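One structure follows; several queries about it will come next.
Complex shown without one protein chain; remaining protein chains in place.
Letters are used for the chains, namely A and B, taken in the order the chains are written, and counting of residues starts over at 1 for each.
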Amino acid sequence: MKPTGCPPRQGERGSIVLRTLGWLVLAAAVVTPLLLPESYRLPGGVGKNYLLTIGIFIGIHAIIAIGLGLLMGYAGQVSLGHAAFYGLGAYTTAILTIKAGAPPLAAMVAGIVLTAVVAVLLGAPTLRLHGHYLAMFTLGLGMIVQIIFNQARGLTGGFGGLMGIPPLGIGRWQLDTKPEFYLAVIAAVAVTVLLANNLVRSRIGRALRALHESELATALSGVDVARYKLLVFVISAVLASVAGSIYAHFMRFISPDPFGFAFSVELVIMVVAGGAASIWGPVAGAALLTILGEVLAKTGEQIPWVADLDVVLFGAVLVAVVVFLPRGLVSLADRLRRHRRRETAPSPAET
Amino acid sequence: MSLTDQLVQYLVTGVSIGVVYGLVGLGFTIIYNATGIINFAQGEFVMLGGMGAVALMELGLPLGLAAALAVVAVTIVGLAVERLTIRPLPAASIMTLIIATIGVSLVLKGGAKLLWGPEAVILPPFSGTQPVRIGAAGIDPQRLWVMAVAAVSVIGVQSFFKYTLTGKAIQACAINRSAAQLVGININRMVSLSFALSAAVAALGGVVLTPVTMMRYSQGTTFTLTGFLAAVVGGLGNSIGAVVGGIMLGLLESLAGGFIVPLTGGVVSSGYNKAIALAVALLVLWLRPQGLLGRQKKEAL
Partner (left out) sequence: MHQASQTATEVMLSFQDVSKVFGGLVALDGVSGHVQTGEILGIIGPNGAGKTTLFNVVCGAFPPSGGEISFQGQIITALPCHRIAHLGIARTFQNIRLFRRMTVLENVLVGRHRKASAGLLGAVLHLPGMRREEQRLRDDALTYLHMVGLDDRAEALAGSLTTGQQRLLEIARALAAEPQIVLLDEPAAGLNTRETQALAEFIRRMQEELGLTVVLIEHDMRLLMEVSERVLVIDRGRKIAEGTPSQVQADTKVIAAYLGDEFAANSAPTGRQKL
């Protein structure tokens, strides 16, 4: 079974009860950090502020992961360099708002346009490749972009990065408190999920799922396969760029560090662990990895070597998913359902 | 220094880093020829060789012994990787294998980070730091060691494949798996052997390069990428090609580093040298995926 999985057919979702339960849990998880009193402390001294921050990062990562999930799960292309697009969005936002005084949203749009152009230019050669060639090609591209971030000192501030990024906002209304930012990110994630879901359940989405299974048959149905692959590539790049802009406005400071191979791989793990061929899978994967990373970092403050566990753990998660749960976390619900059905009623042998 | 002397410096630097890329590429080729798989963790073998030797030296072992044991240890790691992750997935799709071997490389990389922390480490040079003079240029003797060790490794591997029965058996697995089985070749053992050989060769490269460039847990990826590109540039599956490809990439990196600044009047910094070498390699990967020394691939249906 491929970890980039098979897109679910319409109707193949959990039962109504399970879904409602899932929505309630999600709503609770999202709303709780906002409702906590300021003085509340979880074990480890973790408070409201910290939870909101984690939530924001989960949201930022989820936006990229959804895009990457479309690329990997529907178009079947692996990208080991997506952090580069994340960085492009972040740096464009930072450079334009700091050095040109541009309004944040305009800078974000500029980032989107630049990323889209780069994605189209790089996408054309990328999508002609397959398998390992594609993986290594995207890896190489990502490395080149990170080198540029490090070396173009005049523009990007080099290793030191850029600071003094203004807060996100329109005109005089700004998101300067954390709860406000958190809400904005939640809204952004919700919109992304909605639009991605719409895309998948459209003629374009069908064509993508089809070309994942047989490019030839899809092409012969009149689908310009190359153009569609490029479309998904650009969409996934643009989503990463938007996430990068949000990240820049949140941190108010960026450096080349987060925009390299390590993060690209983390993104792939989020998608694969969550379930590539779904919309909620990558979101779940983003939550899993972000929380895992934070737990390790926090514990590492008390027990130093735990902080160094992150890479090993992520690698183990990846291998475990590939071997035991190739279609990711979201397939768990399916598997449980099938297992229960098999136990209650013996099914006739399949033809 | 005159231009010629500078050139000699850059050439030596370029070839010395290039042959290590070539060794990694050679490792890719060996495994690819035996199994058709690209082992994403190949670069980690280089890193583990170097860092392992450092760790053993810190335990008190002399350099030579530490180096030898490190190579042996990494060879065992290579065998473990094959046994635990490749063999259980015989019918896996390409995408699955890519992701699985990425997972393996992460585990190895993470293991190094856990054991030895995030800092870079260094080995003492094999024969001191007194520069060897070629003309007016001073060459770091360790770099000569790198080239010598690489040359011996390549000749050793080539001879193994050409002249020993086991070597030919491994080649047979690549050419026709079922036929090889029919004549009694133990495929599993040949695959294990190919992993062991690739790991050993890579670890050797890591050990001999660490005194020059230091080594840290995250460096494996660069070696994986450049080693793969070296193998592709030379024509995937062609062992000599991989080494030649590696040398070419190393030279490109070194020469770019030396000449970008004067050529662009200081506009482009020398830190871009790696990016330039990578860009050229990616261009070859895109335009001529069968490599510069490979033959035209047959069209697939």
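Just so we're on the same page, a contact is a pair of C-beta atoms (placed from the backbone, for glycine too) under 8 Å apart; a residue touches a chain by one contact, two chains touch by 3 or more.
Computed from a prediction, not measured in an experiment: that's the story for all the values here.
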item	value
Residue among A:Thr92, A:Thr218, A:Ser264 or A:Thr290 that touches the chain left out of view	A:Thr218
Option from A:Leu183, A:Ile204 or A:Val295 whose C-beta touches the chain left out	A:Ile204
On subunit A, residues whose C-beta touches the chain left out of the figure	6-7, 9-11, 195, 198-199, 201-207, 209-210, 213-214, 216-225, 231, 350-351
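Here is the rule we go by: only the chains that are shown with their structure count from here on.
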item	value
Subunit A residues touching subunit B - in the complex, by the definition given at the top	1-4, 76, 78, 80, 125, 128-133, 135-137, 139-141, 143-144, 147-148, 150-151, 153, 261-262, 265, 268, 272, 305, 308-316, 318-319, 322-323, 326
Residues on subunit B engaged by subunit A in the complex (per definition of touch)	38, 40, 85, 88-89, 93-96, 98-100, 102-111, 113-114, 117-118, 217-218, 221-222, 225, 228-229, 232, 269, 271-272, 274-275, 278-279, 281-282, 285-286, 289
